[in-house]
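Here is the structure we will look at.
This part shows subunit A:
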Amino acid sequence: MNPTSSLASTKPFVRPKQSVSRLAGVTAAFLAISMASTVMADENVNLGVSIPTATHGFTGGIVYWANQAKKDLEKAHPGLKITVKTAANASEQANQLQDLATVTKINSLVIFPFESASLTKPVAQVHDKGVYVTVVDRGLTDTSAQDAYISGDNTAFGKIPAEYLAKALDGKGDIVVLRGIATTLDNERMDAFNSVMKDHPDIKILDAKYGNWNRDDAFKVMQDYLTRFKHIDAVWAADDDMAVGVLKAIEQAKRKDIKIVFGGAGAKGMIKTLMDGSNPMIQANVSYSPHFIYDAIKMTAEARLKGEKLPATDIIPSLLITKESAKQFYFPDSPF
Partner candidate 1 sequence: MSIAVEFSNITKAFGPVRVLREVNLALVRGRVYGLLGENGAGKSTLMKILAGYEVPSSGELRIDGHTTSFQGPRQAEAAGIVMIHQEFNLAEDLTIAQNIFLGHEVRRHGLLDDQAMRAKTAELLKQVGLAAPPDIKIRHLIVAEKQLVEIAKALARQARLLVMDEPTATLTPGETERLFKLIGQLNAQGVTIIYISHRLDEVERITHEIVVMRDGRFVAREETRHISRRHMANLMVGRELSDLFPPKQLVALGAKHPVLRVEKLSVRGWVTEASFEVRPGEILGFAGLVGAGRTELFEGLLGLREHQAERVELDGHPMHWQSPRGAADEGLTYLSEDRKGKGLHMDFGLRENLTLMALKRYASPWLRPEAEASALRTAVQSFGIRTGSLHIRASALSGGNQQKLALAKVLHPDPRVLILDEPTRGVDVGAKRDIYFLIQKLAGEGRGIVVISSELIELIGLCHRVAVMRAGRLQTILDASHLTEEELIAHATGTN
Partner candidate 2 sequence: MPPEPTENVRPPSAGGNAAPWRRLHGAGPILGLVILCTLGTLLNHDFATFDNAMNVLTRTAFIGIIAVGMCFVIISGGIDLSVGSMAALIAGCVILLMNKLGNVGFSPVAAVGLGMLCALLIGGSCGFLHGLCITKGQIEPFIVTLGTLGIYRAYLTYFADGGALTLDNTLSDTYSPVYYASLLHIPFPVWVFIAVAAVGGVILNRTAYGRYVQAIGSNEQVARYAAVNVDRVKVLTYVLLGVCVGIATLLYVPRLGSASPTTGLLWELEAIASVIVGGTVLRGGAGSITGTVVGAILLSVIGNLLNLTNLTSVYLNAAVQGFVIIIVAFLQRRRR
């Protein structure tokens, strides 16, 4: 099996041109695993996957890709059993962890935790039972409870749009920002965005209100921004769902001053718009694809089947998506 080709097919957002070194690192790790694979390969792996329920396009994508991974991997590996559980909140997720450990008797776990702090203890308990734990996206507060950590890149998620907007506006202009829901994840992105903008004193951030990663709320917030600010150059909507609401509000107000609306996460619809160039305000995006759950499950499952370990930390980079590169980020079958 050629590990490079397998990686290219499952991690399409790793663009060869921009992250050659990154790719090389991962490839090296994978090669190391392959080479070290031993006779343990026939031992059965019972893998549990614990993720949030679909309440947003992004989590919808998470659920989709998790189930996709189950389908593909169980077919490819007869000794592998994957159980996918979704939870509506942190406490439900904690209960499901207990069930997975005691009833389903898993020996490997991939978890996308609701919150870092409140799930650290429950995960640690599972880990103490000898279960191999891969944590995705939100790290635990006590890292000893996890064997591997695979995360998205929230700093780049805020930094890339900031750099793009600063460049596109030539270091001068008025920007409004929509934030998600008050969480550490949202704060990291906002801080990264602000720290770039610090170097561009002529760019003014007019305001940053919460749109709750929700189209309807974003629509209302944007309507009110438009009433309040007579001139806006660009909007950082920070999420493709919110960008949908923002675009509708701008369209309704018939405002021509806004040059760029920058979303985020690379949702299917927005990538399509970018590819087709059907809306001049949509010029770029930044990846934060729910597809990484697929990679996390695949990496964990295949490593465990071979009795190997994953690298302790693996950050899946957020990348700038432009019209030219959009095609690689487009998955028509995914709900996100």
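Keep in mind how these were chosen: all candidates are chains of the complex that A comes from, given by their letters.
Please note the rule applied: contacts are C-beta pairs under 8 Å (C-beta built on N, C-alpha and C of every residue); 3 or more make two chains touch, one makes a residue touch a chain; residues count from 1.
In this text, all values refer to a predicted model and were calculated from it rather than measured experimentally.
*Asks:* Looking at the complex, which candidate is in contact with subunit A: 1 or 2?
*Replies:* Among 1 or 2, only candidate 2 touches subunit A here.
*Asks:* Please output the residues of subunit A touching candidate 2 within their complex, sorted ascending.
*Replies:* Residue list for subunit A touching candidate 2: 53-57, 59-61, 63-64, 179, 182, 207-210, 212-216, 219-221, 223-225, 227-228, 241, 244-245, 248, 252, 268-269, 334-336.
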